[in-house]
Every structure is written in structure tokens, then in C-alpha cells.
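Complex shown without one protein chain; remaining protein chains in place.
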Amino acid sequence: MAGKVLEIRAMSASSTPAPGIRSAPVVAKLIDTSACIGCKACEVACQEWNDLPPETTVQIGTYQTMPDTTPSFWNLIKFNEHETDDGAFHWLLRKDQCMHCADPGCLKACPAPGAIVQYNNGIVDFQQDNCIGCGYCIAGCPFNVPKMSRQTKKVYKCTLCVDRVSVGLEPACIKACPTNCLTFGTKEVLLQKAKSRVAQLQTAGFLDAAVYDPPGVSGTGVVSILAFGKNPEAYGLPKDPSVSFAVEIWKGPLKWIGNIAIVGGIIGTFVHYLRFGPKHVPEDDKAKQADAGR
Amino acid sequence: MTNGWTDIANADVVLAMGGNPAENHPVGFRFAMEAKRNRNAKLVVVDPRYQRTAAVSDKFVQIRAGSDVAFLGGLINYALTHNRIQEDYVKLYTNATFLVKEGYAFDETTGLFSGWDKDKKAYTDKSTWAYDIDPKTGFANVDETMQDPRCVFQLMKKFYARYTPAMVSSICGCSPQDLEKAAEIVTSTYLPNKVGTIMYALGWTHHSFSVQLIHAAAMLQLLLGNIGMPGGGLNALRGHSNIQGGTDCGMAYHNICGYIAIQKADQAKFEDYLNAVRPKPLRPGVMNFMANYDRFVVSQYKAYYGKNATQENDFGFNLHPKLPVGAAPGTYQNWSWAYMFDHMYEGQMDGLFSFGMNPVCNGPHSRKAIAALSKLKWLVVAENFETETAAFWSERVLWLNGGKPEDVKTEVFLLPAANFAEKDGSFTNSARWIAWKYKALDPPGDAKPDQEIIARIFLKVRELYQKEGGKYPDPVLALNWWYTSPNKPALEEVAKEINGWAITDVMDEKDPKVVAVKAGDQLGKFLDARADGSTLSGNWLYIGSYTQAGNLTQRRNGADPSGLGRYSEWAFNWPANRRVMYNRCSADATGQPWDPTRADIKWNGNKWIGDVPDYKPDSPPEAGMGAFIMNPEGVARLFVPGQFVEGPWTEHYEPMESPVQNPLHPDGQSSNPAAKPFKTQWDKLGKPDEYPIVATTYRLTEHFHYWTKNNPYNLQEQPEFFVEIPEELAAEKGIKSTQYVRVTSARGSIVGKAMVTRRIKPMTIAGKKVYQIGMPIHWGFFGAGDQEGSIANLVTHSVVDPNSFAPEYKGFLVKLEKA
Amino acid sequence: MKPVKVAQGNVLRYNFTERLVHWTAALSYIYLLLSGLAFWTPWMWWVAMMLGGGPVSRAVHPWMGLIFTAAVVYMYRMWLPDMRITPTDLEWRKTIRAYVRNEEEEMHPLQAARGFDRFAPVDRFNLGQKYLFWLMFWAGLTLLATGLVLWFSDYLPWSLRWLRLLSAFLHPVAFLFTVGGFIIHVYMGTAVVRGGFSSVIRGEVSESWARYHHRLWLDRVTGASAAKK
Partner (left out) sequence: MTTSRRDFLKVTTIGGVAVSILGFDLTSAYAEVREMKIARTTETRSTCPYCAVGCGIIIHTLGDKSANVKPAIVHIEGDADHPTNRGALCSKGITLKQDVVNDRRLTTVKYRAPGSSEWQEKSWDFAIDRIAHLLKQARDEKLVMADAQGHTVNALTSVGVIGGCTDTNEINYLLVKAFRAGLSIIPLEQQARI
């Protein structure tokens, strides 16, 4: 039922264009990292809503739950310590999760038809039923998001709670967030909000405050406000992420060159056969004669 | 809280000190974030650690655990010396103008107030901590100009002049610039149209000087004109869902429901008791609301004993137990938590009921708690999960004290109880909102709701008294157990009783011919209660929560026409559905709001409009009734005339275990003169030469107290006990992150993983380099996953604040080594 | 190699081990090719369906890759002496155009003797076969290395992600090279060089076939012609 609500804008390994023609408002999540208190409500809200099993963790010398997201833990608050030049200490807290890129590298890299889809509201979703577990999406992602389960050999990540969004609800993490660090809405509206918040941060002395909506992936469905916007690395974010050149070549020119080469090769041999045919081995005696003749 | 969670969004400055709201009250903290976002409010965080609240602060100052008073003293001094006080407010609403009794003095060398007996080492005479009273009228003398050297304001200025930035820096370990910067922001709210709030929690109450600490914060807020203002106040965040309701409803040895002091053994007559709880007014025209306490005492007795509370038996004055007198003259026995466990350890107790409490973990000094429990004949624990307390006799727990289960003769009952989702009833949050919750499902297996457990035990004992008689069975038999289903009282019925109803027709007090409340009707307001036995009310504070209009705690109207987050029709807000307490102070002498954009109440010529006024609703401003209706002075107390045991002002005293001698009076009193350590073999205090490091304990946002250690998700979020150690100290000791370290105090030791961090910096205290470390609570022996018994309270001591009797969990001494 | 006459006029060109290894490589390669093509382009996804579905193809593919690489490495051990490129090969290469155009046939029978002379004599494998061998060997190793990275892609730390990207890129590149080699090999072995396919099935070739295509080899294995020469 819910599937009818969302049409597909892009689909992995699709030999034909995706079927969606209806437009839908592009939804987005705004993360105001300057308002994050690292309470981790979003972490468990995500797990609880998605009925994901708890991970076994150990204390690793920080408040961070674990080093990285996992197949059953899609949303991790990263605790980065940062000292500015004036010696002021900052705890930079960032929600690490799928960015729902407008131009998703994972979808581009995925060879399994329909394993990764992008709905017309912008959500990039993995369909584990169609996933073949090749891990190409891991290579395709500039943000280190998809994680493969050792048990199921399928890749998992944040779905932006597409089950909730498709019936008109906000994602679980958004609802849980106590400080309004997370906001859900259409991307258009959220970008406006982000702009005014950045201005407010700049007035408050964070002159580099900026919106992180990297153009390298045509913008993301998960937009962050960074107080130290010139230094996304301090938050553990890539400075200028894009789908890797290697993936672009591989899924772009190389694909066409390869296809042409293969088809060309087959046609070429066929034409060669038509033109030249097989080699005929001379009769043995004739060969002998020739030998003798020398 | 004087205000409420939703009201914090109205603040211009939020001082989070003695609490870590982002960590422990993340959802409540959202209003501080709203203030920041919508009003550009400034958040100042003062704490021993750079923590989650600090992560979003505008100014963070690290101070030594246990030096908060000095910091607040510094802020008060800054406000006074820079004239950043709201003078009109101070004159109108505080006792700054009051003259102090001749003889009151403070000795800056010894750090002691007048009345100290050097030999007995105690304040034997507190009579000078008082106002200068006009013998003819009985009222206090005042100087409206505040120029008299004996007026509170001048004395206060002189008292806090010692808290210079340099002195504060030397005590707290922060730089003088840090103090001044924080002070500049905090005191910026002295303007009438600027309001600041303070959010504090157990970081202030867990000290041997906690009440005075909060007094200091109150003084600061009063000087800045922030009490009673929307966006202002002094807000205790509180740590448990119904810790507010528990204290409201009398779960404390020293008072009955509604914060009325318990009757004492030396109050021979009912009248003596009533006089003790009804003070005489100290200024002309004040409301002195506590004069009404007779109504509430009698109504409470009527709720308890029903028909058996009669005019003839003083409504059951003798049916109710009285607090026995203590050993020293003029004192009473102390049965507060730490004392109870001390008495228990001394063998004075037979049995203990624990409803959802886990004293082995949550009380101070776990090993003493285990030793004390071992002295009990029997222990009854009603719980959701097996706890360290219920199984204190097991080898798993007992090894801490080196005993064997067979030596523990305590008979233990562990009763499976229903949890929150499995029963209905109301919780009162820290904003004093009484909100009803509904039952979602039945308890699992044989588990029973607490009302059934309480009722069945009580009724069984009553049955035994009926059958076989016994000692003084009167109250047992007299108790009014009227519930439709006696073995399992419906909580709706109990809620009705707590609010109370008219037993017979209640007549209007102005016109005795008019029936104010019909017999059988629920009481609607405080003054519907009567002292003649015609009404009953279990807790006067909750009058209005269950009226003829129904159970108002179930209200769910989210409308907020005020725009100030008042939500007047959401649930019920004691007292009288008032959302901001002391709100008379939000308006000036003429009844007009100091800040029209934040008007909580306002005089419209006939009555006060807006929020429910904390005032007589139709008393005009010029009548000068006094904004603090509960105080016989009618004003707030900067100078506290005798209510506190260690003095009328807040002086900085060092924690019981301190790395230094008090820098304010190095040759005088160092720690709180009124705080007294217990004397058992367990109650040892450490010296700084052996235990040089300051330690503090706290909660983490991922866990709730000692409950969520049963939840796999929460354990995943914070799997194990750890010790936060400053980088420099770790380097000195050769400790690396995630290595195991041992923290030892004079009471015991505890092992956990090191978390080496830059978030705690070394400090210079009184010229000495001092390190502090931090330890979260939350783990024990029982729970999901591997629990290793890393109970933080194994190293804390049980010295308590002499007013509130709260233990000093913050700022004690330890040593640290690799494990 | 010991000359073995298997039947009248026939020479044993590939012994059983060689044929087995060849077909191990060939069949595993065909599987890899088919499943690889399915992963390469959605147009060929139906192949994965035929092979038991995407996840199965994905699961079997790396194991087949191991088999293929093992066969290739075995071939290396087995055929290395025969696969070294010699000066004669370089001589032969000069006339490759004519070889491709089957011009040796046009000359026959009129200039048969000369025709034979137009080509440098060929040992057991001609240069084209050697190229195929080396292509498959190096591409095979590349496919193995990159394939292993992709196989255990999820174990690779984020700091080594360049390795994953490099592999994702090099794997198909190497694959394309092998496809090229494979097409030519199959075409040559089946359609062009008649007798080639059966030689790798039954192991035998006729003497004349051997003389025509691999004279040096035939001379070497029979011994006689070397003497005659």
C-alpha cells in the first residue's frame, strides 16, 4: 500500500528510465550541529523504530557509542574534540548517517536492478530483497554510509524512515530530537531555515558558519549547519565530497567503451569470418611436397 | 522549580550550574535551546567538566567540584560592586531593607557567625540571626533607603566584598577573567526588561552546604530581579519522574503532606503544633498564608482518620505519630536517609520496606549500606527487576564487605511490582505539573501494582490487630480505608481524596449563610478547606487538581494564548494551577509588568489578570500585601533569620574532604561548621596528602539511574563504567585511554576504564595544582550484559548537608592508580 | 615432450592435465563472464537470473574467480617454457596482417612452398596465443587482487577506501581486456583454426595441421624433421 504513495525517481542498474513521473516535494533533514547536545536519542530512536538488534559495545575512551555505524546501527553521533586558534575548546557533535544525496554514488555504483532506489521525494532507499551484497555501494558512497551485514550479506543504512514518511509522518530520529537540532520538512523550507540560523551563528561570532549541502553530489537530503563551516573535516565530514572519479568513469565512459568493445568484438569476428573464413590446413602430402620442394 | 520547563524559553540568560541539563534533562533543555534560538539568549555553563551542556554554551567556566558557593559569591559581589542590581525590585520584594538585630556579626578570620560556641564546636545561640523587631508591634524595622549600615543590603555588600575575582579564582580554579566574563553575562539581566534563569540539579544539592548554595543562587536572582518573572526563577530540575510528587505527598520523615512540618513529641497540645506551623506576620499587611495551615492539618487528619478524627480528639492529633525528641535539648531525632542507614547500622531498626529504591547503589557509601542492611531482621523490596539491594546478601554483592550469605540473618521478600505502563495515576514533574497517565497493559506474570501491595499489607496488619490486639492499635483501626476495592484501591479514588471534598456543607467565610461547597463536593480552592472538620484533603497543595469539574490532571488542552508557554489548561499545576511562582514580582509597585512582553500577571484596576496570581486575586498593589505570601515578612529573604543551621548568609565552606584549607579563612573554619560526620567504622574521611585528587560523580544521558542497566539499548549506548581523567594527570600517571584504573577513597575503591580527556583541565587552587576526575554512576551487579559492580558510591562518603541531609556526592577526595 | 603418436598421422598436442586445466579455466571463465556481464550491465541482468539470481551469482562469482585464477596459475607453471616470447615470434609478428587475412591460403597451392616461407615457423604456440596467455595471466592476477578487495570490501577501513575504488575500477577494466582476448580466442579456436577446438578436447591434431600451424613444435616433438632440416 505504502509503495503506491512513493514513485521511483531513480533506480540502480536500471536499463530503462525509472517509472516515476509525478513530482513530489523533496523532503530533507536539517541537522543543526551547533544545537546538538549528543544525547543520542536519535541513535536509539532509529534502532527502536526499525527494530534493530542492539550492538555489543565497549567503552572506547570517548562518549561516542561506537567507532562507526554498522548494519544494525544507522545513525551515530560522532564526538569530535576541536580547539580553535584562540585556544577555545569545542565539542563538535555530528550526526553521522546516510546523507540521501540527490546524486547518490551508491545508486550509481550498484549493479543490482532495484536494490537502491531514489523515491520522488528524494529518499534513497536500499531494497535488501534485491541487494546482491556486492558492496559496490560502499565504494560508491563518499560518506562511508552503507554497511554490509556479515550474516545476511546485504547492505543496510538509514531509510529516512520511508515507512513513516510515506504515510505522512516524520522520521523517528527527527521526532525524538529534544533540542530541535534535527528538523524535517521540504528541502526548500529547510534551506531557508538553515540560512537564517547560519546568519544567527555568524552574529554570535562563528564567522565561518555555513550550510553543508555539498554540490559534488548535487546536494544532500540531509543538510547540516556547521559552526565551523570552513572546516567540515573537524566534524569528520569530507570537505568537498563527490561521487568518486573512479566510479564516474567506471559507470560512465568505461561502460560505453566496454559495451562498444564487446559488441564490436563480436561483430568484428563475425565480419572477419564472412570476409576471410577459416584457415584451411593443406593436405598432408602437399605439405610434405612443399617441404620436399625446399 | 519556581517556573516551569516551557517557561525557560522566555529567558535572556540561562545559567546552567550545579546541573547538566543537556545530559540529564535533554527534553527539558530544549527550552533553553529555544531561548537561544528565538531570543538569542546566552547560555552560561559553570561545571567541573566540559560536558554536553557546555558543548552548546556561549560561555563555559570550569570550576572545582565543591566551589560553587565561591563562584556564586563572586557573581553576587560583581552585581553589587558594579551596581548591576534591579534596585526597585530589591527594595520591593526582598528583605534588603530590613534592619538586622544588634549583636549579629560575622568574623572574617574564623569564618563563623555570632553565636558560635568554641568548646562545643556548634552554634548554640542563633538568636542574633534575626531582624531588628519593634517590640511594640512585633514587626521588623526597615530602612527604605537601604543606607543603614545594619540593613540587610549593607551587611550583604560587606559580606560578599571578600569574594573578589582573585579570591574566587583561588577557590574555584577558574581565571578571574572567566568569572568576570560569566558575571557580565549573568548580571546583564538586572535590567527590568532582561530576565535570566538558573537551571540546577544535584550538582548543587549533593554538597555538605547544599541548602546555602541554593540560597546564594536565590540571592543572586533576587538582586537581579529575576524571581517571579517569566523566563526567570530558580529552577531545580529534579531527577525522578515523581520525586516532586513524592516530596509534595509527604514521603519525608520531617513533614506531612504539603510540606507541613511533622508534629513533634514536645508539642503536647494540638494548639502547640498548629502554632509552630503558623508563623506570626513580621510586617504590617502581609498575607502570611501559612496562617491557614490549621485548615490543611485538620483536613489532612480527616482524610487519614475520617469519622475517627473529631473535634474532641483534636482530629486525631494523637493518632498520628510524632517525631521523638533528640538526645540534645531542643533537637529532634533525625530519620533522614543517611541517618536512617546509620541508625540501621547501629542496630536500631528491625525492618525496611523499599518501593523501587536501591540504597546499595543510590545511597551514599555502598559498603556501609550493605553493612546496615545486614543488621535488619527483614527487608521487603517491591521492584521491577532484581536489584543489588534485594540481593545484598548474595555472594555477588556481599564480597564488597567480605561476608558470607549464611552470616546474614535478614529475611528478604522480593515482590514483583507493576511498572509505570501497567498502572494509572499521576506524576508531578519538576514544573509542578500534575499529569495523569493511563494504564496500557497488565503487569507480567504475578507482578502486582503497588497500591495492591500496600493495601494488602496494611489490611493484613489491621486484621491481625483486630484479631489478636496489640500495642496502640488505635491508628491502625481508625485509618479511613474507604476505597471501593479495599485490597486494590482505585487510584482515581485516591486522587479524589488527595484533593479532598466537603464532608458537610462548607459555608462561605464572608457570608456564613451561603454554602461555599456542598457536602460531598470536591474542594475547588485552598481556602475551601476548613479547620473545623467539615472538609478532608490529603494534601492541601493538590487542592484544585480534582474538583467538581473532574480530574484536572487529565486535561489535554494545548492552547497557549499567553504565548509564554503557560499552557494553563494542560494538566494541573500546583499551587492553584499557578504556572510561575512568586509572579507578583513580575509586576512593579503599581502592578504593571516590568517587561510588558513578559507579563505573567498584571493589575487591571479590579483584579490581577494573566497567570493565577501568587497573591490575593483582588488585593490592589497599593495595599502592599507582600509578594512572598508564604513568608511572614511578605518579602524574600536575602538574610535568613535563623531557618538555616550554619548562618544567615551563604559562606563558602570547603567540602568535607578538600585538597586545601579554605582560602577565605585559612586559619579559621574550613568546612561547614554544622556538618557532622557519622562515627561508625565505615565513616572515614581522607586527607589530601594521601588522597590528593578531587572527584565528582554524575549521571550520563544514556542511562537512567540504576534502571536502564537492564536495557540492552541503553547498555549499548554506554556499556561500562569509566573514569574521566584530565590529559595532564593521565600523562603524569602513565595512564592511557581505555586502560583500567583504580580509584580509591578512604571508604573503598573502584576499578574502571580510563577516559583520558581534554574536557577537564588541571586547576590551581590556593596556589596548589589540583586535578579533578569524574565518575558516572549507573552500573552495578545486576542487569543485562556483564555488570562488574562498578558502583560509584563505593567511594563516596555519607556526610550530609545539615539542613537538607543530602549527602556530598560531589567533590570528595580520592587517589588514582593504574589497575 | 616425449613424442607420442596417438593415431595414424596424428600428434598429441595437449595431454589430459592440460586439457583439464584449460577447461577448468574456460568453464570458470565463462561463468565469471556471464555473471560478470550481469553485474556489468543491467541489459545482461537476466543472465544472473538464469544463474540462480543475483545474490547466488554474487556469492558464487568470487569462488569461481579463485578456481579460474588457480587454473591460470597452473597454466603458468605448466606452459611457461612454451609461452616465452622468442625472436622467431617477433619475426612472425611482422606478417601478422597476412595471417589475419588468411593470405597463406590464397597462395596455396601455387606458391605453397613460398607461402610457408612467408611466415616465420611457429613453435607450440604462436604469438597470438602467447599474448592471450599473458593477457589472461596478468588480467587474472589483477582480477584476483581487485576481486579480493571487492569480496571483502566491507572489511576495508575507510582510510583505505582508495583501494576499494581502485579495485572497483580496475576489476572491470581487466575484465574488458579478458573479454577481448576471450572473443578472439574462442573465434580463432573454433571458427578460424579448424581443428583447434578438437585438439583441446581430444588432445590430438593431425600431423599436417601441426606442420601447418606449429612446425617448430612438430619438428621438436617428432625429432625427425629437426634432423631432416
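Per-chain residue numbering starts at 1, and chain names A, B and C are given in the order in which the chains are listed.
Simple rule for what comes next: a contact is a pair of C-beta atoms (placed from the backbone, for glycine too) under 8 Å apart; a residue touches a chain by one contact, two chains touch by 3 or more.
Bear in mind that the values here come from a model prediction, so they are computed numbers and not experimental data.
Of B:345, B:501, B:540 or B:567, it is B:567 that touches the chain left out of the display. Only one residue in the set B:212, B:428, B:745 or B:790 touches the chain that does not appear here, and it is B:428.
Contact between chain A and the unshown chain involves residues 1-8, 11, 19, 39-41, 43-45, 48-49, 51, 113-114, 117, 125, 127, 129-130, 159, 162-164, 166-167, 169, 172, 175-178.
Operating definition for what follows: only the chains that are shown with their structure count from here on.
Spacing of chain A relative to chain B, judged by their CA centroids, is 50 angstrom. Centroids built from CA atoms put chain C at 39 Å from chain A.
Within chain C, no positions touching two or more other chains are listed. Under the contact definition stated at the top, not a single residue of chain B touches 2 or more other chains.
Chain A meets chain C in the complex at residues 13-15, 68, 109, 111-113, 115, 130-136, 138-140, 144, 147-148, 150, 153, 244, 246-247, 249-250, 254-255, 257-259, 261-262, 265-266, 269, 272-273, 276-284, 286-287, 289-291, 293-294. Against chain B, the residues of chain A that register as touching in their complex are 34-41, 43-44, 47-48, 54-62, 65, 81, 83, 89-91, 93, 178-181, 197, 200, 203-204.
Listed in rising order, the residues of chain C touching chain A in the complex are 9, 38-43, 45, 48, 54-55, 57-59, 100-102, 104-105, 108-109, 112-113, 116-117, 150, 153-154, 158, 161, 164-169, 172-173, 176, 179-180, 183-184, 187, 191-195, 206-209, 211-213, 228.
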